[in-house]
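Sharing a structure, written as structure tokens. Questions coming.
Note that one protein chain of the assembly has been removed; the remaining protein chains are unaltered in position.
Per-chain residue numbering starts at 1, and chain names A, B and C are given in the order in which the chains are listed.
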């Protein structure tokens, strides 16, 4: 399941529903990304741009590939778009598997994908102005681990 | 935070509270372990034995060590003891960090610890009788990754 | 007519979309992009500093993809989500 949410969501309600529907799962891994008040940049919010339709299509394709690759029972991505304030969740990923290694690895894999290969564009809005963000070299290295 | 719970808990309420108190976190990783209806064994429940006082003390010591090792903001373990039915959560681990690599690694590390080194004893109760479980060779291998 | 779509930093400069007429029936995505660069120095200098991908009707294509009347051509700067 992929959802692009244009307003604040409750990650716990989403995970709760995900767990209820993941029949037969023994292991649920989740990741919640929150907007951090980056000290040096005085970040006040993020703005997330997307390509409606295309962004969901591409993320969903990767979710289906991840389910096959790690033999998951299910996987979910919910990502905010538009303005997201400091402290708010910007992304949640959840994976359900029989055993924990697959659930952990798949969750990690999906986050690495979202950071550098999903059609999303992130702008930092801070006290000192705005700045579009490109993935860090660490993000690219993280992604390259799966090749 | 370590809690040994002798009745069913709501993992989502626990994570929700954990996220609210983890000030400055950009990354929350969680793991929820559920009792699986193991097909071959016809598992109906698990029974978890513990050494009250000692079990909490040892798990808490590892939580504190994990916080230092991975430079976490916080970490939480809630583990069921007593009878746990199929489909119910038996364990939840949550870790909060500035960045996602540390949160993922620490959550994975704590689960590997709980599987083979925390003072807990797990009995499978199935249609065909009861059986005390020892960690699998995979559990020992997983734990050895961190040495 | 072709709709060219811009995202992220490119949308700040160009707006979300522009409608352009095809110069020929063999015009490629790359050729349309070059025409837009010729018309706008700021756009040109942004493209010089970054690597874009192109999607035609929601499929990623190469710059050599020949564009047809009615196509959507999306110009995608480097992705950064999460």
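In this text, a contact is a pair of C-beta atoms (placed from the backbone, for glycine too) under 8 Å apart; a residue touches a chain by one contact, two chains touch by 3 or more.
Note that the structure is predicted; figures quoted are calculated from it, not measured.
> Which chains here touch the chain that is missing from view?
When the entire complex is considered, the left-out chain reaches B.
> Quick one: which of B:91, B:106 or B:125 touches the chain that's been left out?
B:91
> Quick one: say which of B:94, B:111 or B:125 touches the chain that got left out.
Considering the complete complex, B:111 is the one touching the chain left out.
> Going by the contact rule already stated, which one of B:12, B:79 or B:100 would touch the omitted chain in the full complex?
B:79
> For chain B, which residues touch the unseen chain?
33, 48-51, 53-54, 57, 79, 90-91, 111, 114-123, 132-135, 139
In this text, only the chains that are shown with their structure count from here on.
> From the mean C-alpha coordinate of chain A to that of chain B, what's the distance rounded to whole Å?
Between these chains, centre-to-centre, one finds 23 Å.
> Round to the nearest whole Å and give the separation of the Cα centres of chain A and chain C.
27
> What whole-number Å value describes the gap between the mean CA coordinates of chain B and chain C?
Each chain's C-alpha centroid was found; their separation is 50 Å.
> Which positions in chain B are in touch with at least two other chains?
Chain B, residues with two or more chain partners: 100.
> Would you please write down the residue numbers of chain C that are in contact with two or more other chains?
Chain C, residues with two or more chain partners: 82.
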